[in-house]
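A quick write-up on the structure given underneath.
All protein chains but one are shown at their positions in the complex.
To keep things simple, chains are lettered A and B as they appear, and every chain counts its residues starting from 1.
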Amino acid sequence: MRRIQSRINTSSSEFQQYRRHNRELVEDFHRRQHAARYTRPERDIQRLRQQDKLLPRERLDLLLDPGTPFLEFSSLGAGNAYDGAAPGANCITGIGIVGGREVLINASDSSNKGGAWYPLSVKKIVRALDIAIENHLPVIHLCDSAGGFLPLQSDLFGDRYMAGRIFRNQVQLSKMGCKQLSLVFGHCTAGGAYTPALSDYSVIVEGTGAVFLGGPPLVKAATGEDVTVDELGGARMHTTISGTCDYYANNEKEAIAIGREIVMQWEQKAKYPLQREAPEDPYYDPSELYGIIPDDIKKQFDMREVIARIVDGSRFAEYQPDYGETLVCGFANIWGYKVGILANNGVLFNDSSLKGAHFMALCNQNNNPLVFLQNITGYMIGKEYEQRGITKDGAKMLMVQGGVEVPKFTVMTNGSFGAGNYGMCGRAWDARTLFSWPNSQIAVMGSDQAANTLATIKINQLKKQGLDPSVGELEKIRAEVLANYENSTSAYATSSDIWDDGILDPVDTRNALGISISASLNAPFGGTSYGVMRY
Amino acid sequence: MQPRYVCDDKAHEVTPLHLGEATTLDIDGHLVDVSLRWRDEHEGELVINGSERRFYTAQDGNTLYLHLAGRTWIFQCEDEFAGAGDQGSSAGRIHAPMPGVVVELNVAPGDCVEPGQGLMLIESMKLQTEIRASIAGTVSAIGAEVGESFDKGAVLVDIEPPASTAPGA
Partner (left out) sequence: MAAFEKDPVEPTLFRKVLIANRGEIALRVLRALEKLGIASVAIYHDSDRNSPVVRQAGEAVEIAGDSPSAAHLDIGQILTICQRLDVDAVHPGYGFLSENAAFARRLQEAGVTFIGPGLDAIELMGDKIRSRDFVAGHGFPVPPSISLEAGEGQDIRPLVEADPRMSFPLVVKASAGGGGKGMNIVHSFDELESAIRVAASEAKKYFGDARVYLERYFASARHIEVQVLGDGADVVHLGERECSIQRRFQKVIEEAPSPALDEAARRDICEAAVGIARAAGYSSAGTVEFLYTPGGEFFFLEMNTRIQVEHPVTEMVYGVDLVAEQVRIAAGESLGIAQAEVSASGHAIECRICAEDAFNDFLPETGRVLFLKEPAGEGVRFDSGLYQGQQVTTAFDPMLAKLVVHAPTREAAISRMLTALEDFVLLGVRVNTEYLAGVLRHACFADGEFDTAFLRNFSAELCEASPAREQLQAALAAAYFSDRTTKLLQRATPEPYGAIGSWRN
C-alpha cells in the first residue's frame, strides 16, 4: 500500500492559524471533560469517604488491568442538560480490560447526587448496553445509584427506550451468552435491584451494599414492618439467606478483587479473524490534525490529510481515485485491522453516491469493517441533479449502507448536514461507535442556510405586522438566530443528548477506532453471498 | 489494579504504560524503558535504559525469587486480594454455616491462632464440622459455648487480625 503524500505545509501561516484555533477548541473540551469528571461539591466527596466508599473513578482504576486502555463513552452526556446537575449523565460507561477480558463497564457515578438516574443517564446506560449487545461484550455493573430522579420520572420511566430497557437489555445479553457481573457498592433499590439480580455473578459489600425492591421507609409505610437495611437487603442476608447475591465482600477493594477473579474465569471466545497486519504508527504526526481542520466549518479540506494521520503507516489503497472525487474511498489498516474508509471531500453528487454504494457492497463482501469520516453538507440539489436521479442515487447509497453486515464506525470530523448524515452512517444507522470532534456540528442543514431561512421567516412575520426593520436590525436578528442555531448543533449539544458516543480529541481517533474495531470482532459477521453491483 | 512488589518491607509500585515485552514502566514514579526476552521459563534478558542484564526467576505462590547481577531478590507480589481485607474488621469473623450445637471448644478469648487452626467442633444434623480460623490473629469473642446451640449465620468466633499486618494502601 502506498503512503499518502501529504501536501500540508506545517510552517504555513494557515496551518499555524488553524492549529491555534483547534488547540483552543480541544483545550476547552478537555476542561469541560475534566470538570464533568472531577468537579464535585466537597460534601459529596466527604459523604462517600465517611461511608468508606471509593470514588467511582478510583473503583475503575482498581478494576481495570494495568497498562491497558479505557475507551469512555459520552463523557459529556447531559452536559447541556438539567443546568449541569448531572455531569456525564451521572454514570461512567466504556470498554476496558479486566483480567485480560474485553468488557463493557457500566458504573454509577455516586459522587454526584448519589448517582441518581436522570433521563439522559438512562439513555446513556441503554446505549452502553446496546453496545454490549451489538458487540457481544460481557458487562460489569458497578452499582451505587440512588435510583430514578423522581422530579423527572415521567421522562425516564415508562417508554420503550427508558429505564425498563436497561433490564430488558440485560436479559438480551444473558440470552446471547454475554456474562454480566454486578459489584454492589451501594443501594440497588426498586428497579435498580434487578441489575444484580439479572447478572450471572454479583458481589455485595458489607455495610454499604444493599439490594431490595423497597427500602425500609417504604416497607414501613406499606406494611408497618420495622426493618433495618441489613436485614432487608444487606450483604450477609443476600449471600446466606436469599441467595440474591453470590459473594460477600468486607469492603470495596475486596469486592473488586473478587470481581476480577470472577472475570478471569470467563471463557475467552474466539473473535472474528479479521485480516490484520502488524500495527504501525501513522507516518504523519496525528497532532498535525489540529492544523488541517480549518477554523471555519465552511472551508473545505482534503480528507486524505486526515486519513494519513489516523491509519497505519499513513498508507491508503484508494479506490476509484478519479471517479466521484467528492467521496474518497479506499482500504487502510487501523491498529493492524483492514478496513474500508469512506470520507467526504465535498458534497455528494450522483457519481460519488454510486461510488460509495459500490464500495460499501465491495467491503461487505470482502468482510472489511467500514469507517465513515463525515464532513458532509449533503447531497447535491438542483434541477440537473434531480433529473440525473440524485434522490435515487442517494437512496442506493442508503440501501447498501443500511444493509451491510460488517461493523461500521463513524467519526464526525466537521459538518454533518442533511441526508449526508444518513448516507455516511449517522446515529440512526447503527454505527457500532460514533464519535465527534469538538469542532463538529450535526444539523438538518448548515448553520448559514438555516439561519438565513429562519431569519427570513422572522423578518416576514415582522413585515406582516407592518414593521419595517432597518438593515442593522435585520443583521441583529440574523446574528441571534445564527447563534442559537449553532449552539443547538454544536458537538456539545449533540453529545449532551447522546447523539454520539462522546467527543474525541482528534488525536485520540486512531485509538478509539482501534478499540471499537477490536470490540466489534466479538460478534460474528460475514458469510454474505451476492454479486457486487456496479451501480 | 496496581502491581505492587514488597521487598525488605518496602512496597514498590510498577505500572506498565503498555503490555508486551518492550514497554515503558513507571517504577515508583520514574519512567524506565525496558524490553525483555525470555530464554526459557526461568531465564530472561532484560534491556533497561540501554543496558542488558540476564536474570533468573521462579515464583512460589506470591513469593517471587529473582537472581539479577549476583544478587538474589525476594519479592512478595501483592495479588488481587492483598490489602482487600484491611478496612473491614470482619475477615476473621466466622459465621455458622448451619444451625447446630457446639460440642467442643478449643480456644478462649485472647488466644493467638493461625489460619486453619481448629477452633471448635459443631454438630448439626448428626454431622460434626470443625470450625477453623480464617486468618491469623487473636480470638476476640466466642459466640457460643459448649452445649449451646446457634442459628445459621451466627458469629461463632471472632478473630482480631494483628494490627501491623495491614499493608499501606
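In this text, contacts are C-beta pairs under 8 Å (C-beta built on N, C-alpha and C of every residue); 3 or more make two chains touch, one makes a residue touch a chain.
Source: prediction; values computed, not measured.
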item	value
Residues of chain B in contact with the chain not shown	3, 5, 7, 12, 14-21, 23, 25, 27-28, 30, 32, 34, 36, 42, 44, 46, 48-49, 53, 55-60, 64-75, 77, 79-80
Residues of chain A (touch criterion as defined above) contacting the omitted chain	65-72, 75, 97, 99-102, 264, 268, 271, 279, 335-336, 502, 504-505, 508, 511-512, 514-515, 518
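By definition in this document, only the chains that are shown with their structure count from here on.
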item	value
Inter-chain centre distance, chain A versus chain B - centres from mean C-alpha coordinates, in Å	40
Interfacial residue positions of chain A with respect to chain B in the complex	52, 61-68, 206-207, 236, 240-241, 249-251, 253-254, 256-257, 260-261
Chain B residues touching chain A - in the complex, by the definition given at the top	1-3, 15-19, 23, 80-81, 83-88, 90-91, 95, 152-153
